[in-house]
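The other protein chains are all here in position, but one chain of the complex has been omitted.
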Amino acid sequence: MAPSSGTDGAYGPGALKRPKRSPGRFGMALVQGCAVLTVAVLVFIIGYVMVKGARVMTPGFLLGSPEKMGREGGIFPSIVGTVSLTLASVIIAAPLGIGTAVFLTEYTQEGLFSRIVRFGTESLAGIPSIIFGLFGFLFFVIRLGMGWSILSGSLTLAAMMLPTIVRTSEEALRSVPDVYKETAYALGASRWQTVASVVLPTAMPGIVTGVILAMGRAVGETAAVIFTAGSSLRLPKSIFDPVRTLPVHFYILAREGISIENAYGTAAVLLSAVLLVDFAAYYILHRISKKRPVARR
Amino acid sequence: MKGEKMASMSRLQAESQVENRIGGPPKVEAQGFSFFYGKTQALKSLDLTVPENSLLTIMGPTGSGKTTFLKALNRLNDRVPGISHSGSLLLGGKDVYDRDVDVATLRRRVGMVFALPVPLPMSIYENVAFGPRKRGVSSKKRLDEIVEEALVSAALWDEVKDRLDSSAHNLSGGQQQRLSLARVLAVDPEVILLDEPTSGLDPISTLKIEELLRVLSERYTVILVTHNPVQAARIQGEVAFFYMGELIEKGPAASMFVRPKDKRTEDYITGKFG
Partner (left out) sequence: MNRKEKFAEVVLTVVGLTSVAVLALIIFFIFREGAPFFAEVGLGSFIGGTKWSPGKGQFGVLPMIAGSFFVTLGALVIGVPLGLGCALYLSEFAPKRTAAILKPLIEILAGIPSVVFGFIGLTVIVPLIRDRLGGPGFSVLASALVLGIMILPTMVSISYDALRAVPQVYREGMLAVGANRWQAVTSVVLPAARSGILAAGILSMGRAVGETMAVIMVAGNATIIPGSVLDPVRTLTSNIALEMGYAAGLHRQALFATGVVLFVIIGALNIVARSFVRNRVR
């Protein structure tokens, strides 16, 4: 076979020499360039924010309260606000999301009912955050009278996180080997017993990773939060108090031009939090899948 | 070639002791039992009797309905959508498909061991205790007793008694399979089903388990499925040959392998197919 266009090392390096101007060269370089550019953008964004924000990152900044509408002082209330809001959302969304996933995988056959539920979750996934914000405002803040509060904000955020948690939990549950379930059933266990003692524990790492990732997304959420949790700079005392989360504070600082420096600092803290959460999720997933035991012969 | 194989078969059973367990009341009985996965018929009007406390080996090529029969007996097939059956399948005289049968209880009375040893992701102790726990036993003392008894019966106790709390995954393949057996024994079954239990094991573990099954058949009704006719011959006891959803022939291993009544049986034994 005449090597008119080379075989690209498919039969071992140097098996047949690749001619100098093979037609794919430019194309491959192009896509490689795309990847490089994409990664470069990412690195630039993170690096830029971190470097510029580092200047402002003093313990006083992290622990102090904002003064002069944020022009000076720290961002402690925002940190507290972000943490409490995110935690509250997870506490609400996780059981609901995991429960829905369990329902879809173990309690229904593929029929009309499961398709309705799935339609619900997938549609929810596509709704932009501002619509959630509007909804949260109308329903939680006004209709249910919760006002601008951690409660309203976390309920809204929980609704946003729901589809993600359902999707990742479902994947984790489906990856539990069928034999585990068959074994449990063959021993006389009932459906709930099998789910609770075999399926859920096995799927837990994947489920937890999904929840953590959803949490990471929620930390950075702005549009939905502004309309439901408010933008008060005061330290929240209860879940009925309004809060200004980090992204909201950051947004206000930047857009109103109050303090670009502090904006960088806030952004750096926010970014660190998000990255931390993401890394935690990947770390857990990696650790557990490494530990996942395989039967020896 | 055929002559040689048959000669070695008769040598096998000549060297061993043929146990003929035909006595005892029927424990499992299929009467005209047919089973369908949707439109496909997996079992064709099966008539089969398995006496109490006996050992039956079902052999046959892939797709002959052996596993379907097992899973019909403990109704594990219920989990597959679109199944149907006709005829009756009796356990101790009662049809397992009767409306008032509690499936979970049925599966306690009819235990099953799968081809791949699958330890549940827990400790050895927890694996064995799983069944009894789910059936409501909660006293630690009682569970300890049950676990020990089961592991002893499965000939695994001595090897694991000092590490009951370690993960079951650390056991070897043969040990895991005996663990699966112990799990089943822990719920005090009447019938033990085994679906190609030694197909993934080394020869020594295989022999150990076969010996164990012979011992267990004195107290339980043991039905095991294999695709390897040599194993069926080796185990002795009753042998049933399934082919394409039908029971072709059944009898003591000795006579089946020396003088098979049906040509298909002979072809299968001599390796013409399967």
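Think of it as A and B in the order they're written, each chain with its own count starting at 1.
One rule holds for everything that comes next: a contact is a pair of C-beta atoms (placed from the backbone, for glycine too) under 8 Å apart; a residue touches a chain by one contact, two chains touch by 3 or more.
Predicted, not measured: the structure shown is a model, and the values here were computed from it.
Participant: In the full complex, which of A:57, A:83 or A:96 touches the chain missing from this view?
Facilitator: A:96
Participant: Considering the entire assembly, which residues of chain A contact the chain that has been omitted?
Facilitator: 1, 3-8, 10, 18, 22-25, 27-28, 30-35, 37-39, 41-42, 45-46, 48-49, 95-96, 99-100, 102-104, 107-108, 116-117, 119-124, 126-135, 137-139, 143, 159, 162-163, 166, 190-192, 195, 213, 216-217, 219-223, 226-227, 247, 250-251, 254-255, 260, 263, 267, 270-271, 274-275, 277-278, 282
The rule is short, and it goes like this: only the chains that are shown with their structure count from here on.
Participant: Rounded to a whole Å, what is the gap between the Cα centroids of chain A and chain B?
Facilitator: It comes to 48 Å between the two C-alpha centres.
Participant: Quick check: in the complex, which residue numbers of chain B touch chain A?
Facilitator: 74, 76, 79, 81, 104-105, 107-108, 111-112, 114, 116-121, 130-131, 134-135, 167, 169-173, 176, 180, 183-184, 187, 200, 202
Participant: For chain A, which residues are in contact with chain B within the complex?
Facilitator: 109, 177, 179-180, 182-190, 193, 197-198, 201-202, 293-297
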